[in-house]
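Report on the structure given below.
Just one protein chain is left out here, and the rest sit where they should.
This part shows subunit A:
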Amino acid sequence: MDSLATETVDIGGAQNIDEVMQKVAEHKGCGTSGGSGKASCGTGAGENDLPQEIWDKVKNHPCYSEEAHHHYARMHVAVAPACNIQCNYCNRKYDCANESRPGVVSEKLTPEQASKKVLAVASTIPQMTVLGIAGPGDPLANPEKTFKTFELIAKTAPDIKLCLSTNGLALPQHVDTIAKFNVDHVTITINMVDPDIGAQIYPWIFWNRKRIFGREAAEILTEHQMRGLEMLTERGILCKVNSVMIPGINDKHLVEVNKAVKSRGAFLHNIMPLISSPEHGTVFGLNGQRGPTAQELKALQDSCEGEMNMMRHCRQCRADAVGLLGEDRSAEFTTDKIMAMEVTYDLESRQAYQAQVEIERQKVAAAKNAELNTLAGEGNEDIKILIAVATKGSGRVNEHFGHAKEFQIYELSTKGAKFIGHRRVDLYCQGGYGEEDSLETIIRAINDCTAVFVAKIGGCPKNDLVKAGIDPVDEFAFEFIEQSAITYFKRYLDKVNSGEIVHAERGDATLRQGAFITA
C-alpha cells in the first residue's frame, strides 16, 4: 500500500539497457522541475518551508518533494499481499486502492526476488533513490516479508531510502522495528478521525483474531492510526498522511483529519481523489459513489494548505517498478530474468550521476527566480489563472500536444507559478476513440485552464482549443516551464490592465478515472 507518487520514466520502446540509460538521461526523470524556491513547489515543501533536517531528508525523495519528483525516481515492490482491514474502495483482486488504483495487478514477489529486482533496477537507473513497500495489501500485515526485504536491500545498497505505507492498524506494535531498519518515511492512510464516518468507509477489520465490524472497528483503527503516528514522530521518523476524498462521506471531515494529523507531527498531507467506477468491482464502484471533481479537490487542498504542506503532485501511479520501467521494459525485469542476472551494485557511478542532477536542478531554480523578480510589485494580487503544460521532463515545455499523456497544471499569480497537479489524458487517446473524441476529452480535462503550453501543436486542435477558450501557446517550446509561465502571466496582466481582455474565472474540469500507466 503506498501512494507515493511514481516517477514514471517512460522508456517503453528501448531495446537494451544502454538505450534505457540514454533515454533516462534525456528524461532526467519526468515532469517539470519545480525549482527549490518557496512558492513554486508543488508540495509547498520547498526549502524555505521545512525545518532544515526535514528538508535534507526529503530533498531527493520523488514522492515528497515535487521538485525532486522531476529528477529522482522511486520504485515499489509488492511483497506483502495480505491485508488486515477491508476498505470500500478496494477490490482485493487488485492492488491496494489506497496507493495505486484499483484495477491494476502487481507482480507478487518473495523478499529475495524483490531485493534482487531493486538492485538490478537501481544499477540500471541511477536516479532510482527510493524503495517503497506497497500494495496490494498492508506491509505491516505481512511483517516478516516486509522487514526481510528491507534487511536484504539495506545490506547491499545502503544509499537507497526505504519507505513503507500502511493503513495503520498494526502500526503501534511495529514502530520499533521500523526504527531499527532505519526506515525514514512512513505513509499512513487516514480517511477519518470520527468512527461514524469510518464505519461508512471500512466494513470490517481483523484484529485480535476476530473480525470486528462497523463503528467499533473504525474506533480501533483510528486509535491505532493516531497512536502510531505519534510514536513515529517521537522517534524522528517522517510521516506522510494520505487521505482519499470521498464526496458526501469524508470530504468536509478531511479538514479535521488535517488538523488531527498536523498536531501529531505529520509533515505532509496528501489528499487524493476517490477513484471509483463499476468495473473496478469495489463497493463504492458498485454503489455509484462518485469521486470529486478537479475543483472540489483543489478547494479542499487549498483549505488545508494554510495548515500544513499539501502534496499535490501525487498521480496515484501504480505501485510497482513497471511504472518506473515503462510497460514494455517490464519484460526485461521479469522475476525469472532477474533471478538469473548478475548484478553489480555500483555506488560510485550512482553518486556521480546524482551530483549532475543537482547542477541541473540549481539551473532551473535560478532561471525561475530571475523571472520572478521582474514580477514583483505588479499589483493585481487577486488575479489567478491556471495553465496546462505538456512536458516530458527536465522542467521544460518539451512535449507535443498530441503526444501528451498528461498535463501539468500550474496556478499563476503575482506570487509566481505554483504547481498544483497533473491531469491525465492517457486513456483518452487509446481504445479506439477518434481524434475528435480524444480532443474533446482533453479539453474537458483542462477546461479550467486559461492556456496550454506545448512544444508543438497542429492547426486543427489549435482552433478547437481557441473555440473552447483555451489559449494554445507554443512560443515557449523547450524553455523552462516556470520562467515561461511567469512571462506569460505578466503579459496577461498587461492585457487586463490595458482593458484588452477581461479576467474571468473558468469552469471546472473532469478528473480521469483509472490507473496512470505509461504505454
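In the analysis below, a contact is a pair of C-beta atoms (placed from the backbone, for glycine too) under 8 Å apart; a residue touches a chain by one contact, two chains touch by 3 or more; residues count from 1.
Methods note: contacts and distances are computed from a predicted model.
Participant: Among "4Fe-4S dicluster domain-containing protein", "Sarcosine oxidase subunit alpha", "Fe-S cluster assembly protein SufB" or "Putative hemin import ATP-binding protein HrtA", go ahead and choose the protein name stored in UniProt for the chain not displayed.
Facilitator: "4Fe-4S dicluster domain-containing protein"
Participant: Of A:N88, A:T124 or A:N142, which one is in contact with the hidden chain?
Facilitator: Spelled out, the listed residue whose C-beta touches the missing chain is A:N142.
Participant: One chain is left out of this view; which of A:K108, A:R227, A:K456 or A:R506 touches it in the full complex?
Facilitator: From the options A:K108, A:R227, A:K456 or A:R506, the contact with the absent chain belongs to A:K108.
Participant: Would you mind spotting which of A:Q86, A:T177 or A:T487 touches the chain that isn't drawn?
Facilitator: A:Q86
Participant: For the chain that got dropped from the picture, name the residues of subunit A it touches.
Facilitator: Output for subunit A: 81-84, 86, 92-93, 108, 136-137, 141-142, 206, 209-211.
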